[in-house]
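All remarks here apply to the structure that follows.
Shown here is a partial selection of chains from the complex, left in place.
Chain lettering (A and B) follows the sequence in which the chains are written, and residue indices restart at 1 in each chain.
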Amino acid sequence: LESCGHIRISAPIVHVGNPVTASCTISQNCSHLDPKPQILWKLEDEAKQPGDRQQRLPDGTLESTITLPHFNHTRAFLFCFLQWANSPQVLDQAELRAGYPPTAPSNLSCFMNLTINSLTCLWEPGPETHLPTSYILKSFKSRMNCRSQEDPVVDCVPEEGQSYCSIPRKHLILYQNMVIWVQAENALGTSASPQLCLDPMDVVKLEPPTLWGMKPSPDVAPPPMGCLWLGWEPWKPSLFMDQKCELRHRPLLGGASWETGLPSSMHTYELCRLLPATAYALQMRCIRSPLPGHWSPWSPSLELKTTT
Amino acid sequence: LVPASSLTPPLSRSFLLKSLEQVRKIQAKGSALQEQLCDLYKLCHPEELALLGHSLGIPRAPLSSCSQQALQLTGCLSQLQDGLLLYQGLLQALVGISPELAPALDMLQMDVSNFATTVQQQMEDLGVTPVLQPTQGTMPTFTSAFQRRAGGVLAASYLQSFLEQAYRALRYLTQ
């Protein structure tokens, strides 16, 4: 007894709202089990219904066809039934899916992580497509202004459902421009994000510098009134980079706004014109300079009190 | 009714207690698989798949020697082991059913196989030659994902009623 029934569908995946046509053919050895065999259809948990048309084909098989004018499920099972000894029998089942082609991924941004030495890019995938959709971070090496295309970089495939991917160090040429974009694809179409042209070293993610108060040594006069002695050092893994840094300070209490200034390039600094005997919060951040880069976050607050 | 105590040779209490536990363990796994098949594929009524089961030739294992009216111990153990090997083979034929169901199917198959080993060992301890290959016919071949899923529903359903019969017999033998 080979299998009794078989469903064929116009397309297993359609655009939401589009029609779906299906046919169910019942082999002769099964359809003759009932004097007046009737094929019934069922979509998910909805009621059983006859097809639009049922006919006996020349080869003796029985065929019923049905069209679902507007298929609005994103995923549903379509069943083909045959009545057998007074009980409806499922002869085949087809999985129908509907969704949307992917829109162009947006807000693509990348940063170079100096500790794990990889270029991580993240993006927004756009509205839900309801279909298995693959997102791939694609890139190729380029020259000065990214108008030329040199050798491609291997595709970066994110983990299932994640909207970021990290290109390992061995696939990067630092200090060279590369073109990067995200390609999205599913059964209904493909799309691509705008392209970025960047040198990984121009998008280094800097961690904040370390800031500390300098304790006056016994044999040296303490800092003048209303002044603080500070020591600071850029984030260790970025010491090879020329950077400029910004220091901001404000009294701990009273909710005053920050005052910002540029410390000297040496790694100690005397900050003056402060209120005497007052506790201050101080923070520092740095940016690669003069070469391009992004500001690091502000360092955690350092709390120091000026002398009386 | 055949009084259980009159059956020689008597079964070990440990075998009976372990077997009862193994049946309950397999039944719990079996209903979990049935629930998953219903949730994932809306295949919730085995009675709607009888014709398909018939056309695919999915076998059902008999336990006639285990009925309380005609309990015949060695025959019952042989049928129990034969049936377990049959359902183990049937579950094996379902491999590739779907990634979501594969773990539950693997666990169920291993539990059935381990129960068959428990019965085989008891038969060997009683000096009864165990069944090594299921005596039922060949395993069905499934040619579509739907047939594998439907086969899964039927296999789980037949296995549950087979185990229900086995449980009643084992319970009876425990008294």
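Assume a residue touches a chain if its C-beta (ideal position, glycine included) is under 8 Å from a C-beta of that chain, and two chains touch if they have at least 3 such contacts.
All values reported here derive from a predicted model rather than from experimental measurement.
Enquirer: What stoichiometry does the whole assembly in this file have, expressed with the labels used here?
Expert: Composition of the full complex, by label: A x2, B x1.
Here is the rule we go by: only the chains that are shown with their structure count from here on.
Enquirer: Based only on mean CA positions, could you tell me how far chain A sits from chain B in angstrom?
Expert: Each chain's C-alpha centroid was found; their separation is 47 Å.
Enquirer: Show which residues of chain A lie in contact with chain B when the two form their complex.
Expert: Going through chain A, the ones touching chain B are 1-4, 30, 33, 44-45, 77, 79, 81-82, 84, 87-94.
Enquirer: Give every residue of chain B touching chain A within the complex, in rising order.
Expert: Against chain A, chain B makes touches at 41-43, 47-52, 54-57, 143-144, 146-147, 149-150.
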